[in-house]
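See below for the structure under consideration.
One protein chain is absent from this view; the other protein chains keep their places.
The block that comes next holds chain A.
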Amino acid sequence: MNKNSLLSIVNFFCNFFKLLIGILIIAITIAFIHFQFDRDFYNEWSMEKPENDSVIRFETEAFLGQNAQDFEKLKVTEWKTISLYFTYFKFTATLILFFLAIHQFGKVLQSVRRLKTFKAINVCAFRKIGHYCLGIAVLSFFNYWNFEKYTKSSIAAPLDVILIALIAFILAEIFKEGNTLMEENQLTV
């Protein structure tokens, strides 16, 4: 597989994920707005108990009733307004940041395809990806789910996202060095 076909495939997936995230944001927003007006429509809808798989986490859980097993499935209609709004805005903001990070990565891929790899714009793009990932990490830090008979709140450090942010910042520094070398090479007579 040559370089260009690999880049084309990755570029295709970038565009595909951007489209998917765009559709997801619109769908969630429509469902969120519809939920405000017609809660009864979602009577049959239920969701899994929220879980956090981060290694570093602290969580508290409380429920009304005898058995914790009763809360494996949570009814969407029992979702408290503040928690619903909090989760919606947090999730939407996370998706938007994902979209922006993928968009920046797509721009880097485009410049590599045009053989303009070590341009200052790519340094900027990697820094932006790092900042977006840090934004996602901050958003993922605190979770709050409040249903009529079940409440869970947690604080967790999303190490995977922080690691991606770190890698993006390191790549930005590497590309900055590459940019300096390229400029020096161009200015050698």
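One rule holds in what follows: a residue touches a chain if its C-beta (ideal position, glycine included) is under 8 Å from a C-beta of that chain, and two chains touch if they have at least 3 such contacts; residues count from 1.
Keep in mind that, in the parts below, contacts and distances are computed from a predicted model.
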"Cytochrome d ubiquinol oxidase subunit I", "Monosaccharide ABC transporter membrane protein, CUT2 family", "CoA synthetase" or "Putative transcriptional regulator" - which is the UniProt name of the missing chain: "Putative transcriptional regulator"
Among A:S5, A:T60, A:T81 or A:T188, residue touching the chain not depicted: A:T188
Residues of chain A (touch criterion as defined above) contacting the omitted chain: 183-184, 187-189
